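The complex appears here without one of its protein chains, the remainder shown in place.
So, chain A:
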Amino acid sequence: MAETLNEVTFSDAAMAEIQRYISHYPEGRQKSALLPILHIAQAEFGGWVSPEVMDKVAQILDIQPIEVYEVATFYTMFNLKPVGKHVLEVCRTGPCCLRGADQLIETLKQKLNIEEGETSADGMFTLKPVECLASCGTGPMLQVREVFYENIDSEQRVDEFLEMMRSKEHETPTWAQ
């Protein structure tokens, strides 16, 4: 889906949240709100930020588009291409691996028939191994949007998790409720 700049329209709730973040910074320092706005944009436009969306963010903040691109490409949380309905961000770092994270990733790959970074054929899941998520005492774990799913340490729990996610809609962000 390639939108033009004029076709990218944030909802009223999202715009209110954007303005709230901008108001947190001194006059002329509105660029400070860039990261929160990219998070809002990602939630608003299907889980990723397209060049057109980034251009719109630049327009809102009155900064150059390159200033948005260089930030969006630096931070790992921003998806720069379309993703599945649920992005499974599985922690692959040391402490989680001591409790079976490697096995969790392998099991997900097998059950979803995808490799790391790919999206399942039904468009439901994207598998995205990530670095430490501050859940080291409850690993292995994964994150879907704002929710942590912890102690997924058996095939049965993986099955239960996937079954639950297949029937689950995204939770509405707090700012949009």
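Simple rule for what comes next: a residue touches a chain if its C-beta (ideal position, glycine included) is under 8 Å from a C-beta of that chain, and two chains touch if they have at least 3 such contacts; residues count from 1.
In this text, contacts and distances are computed from a predicted model.
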Chain left out of the displayed complex - its UniProt protein name, from "Cbb3-type cytochrome c oxidase subunit", "Methyl-viologen-reducing hydrogenase, delta subunit", "NADH-quinone oxidoreductase subunit F" or "GntR family transcriptional regulator":
"NADH-quinone oxidoreductase subunit F"
Given A:Ile18, A:Leu38, A:Leu127 or A:Val158, the one touching the chain that is not displayed:
A:Leu38
Interface residues of chain A toward the undisplayed chain are 21, 24, 26, 29, 31-36, 38-39, 61, 67, 70-71, 74-78, 89, 92-95, 97-99, 130-139, 143, 146-148, 174
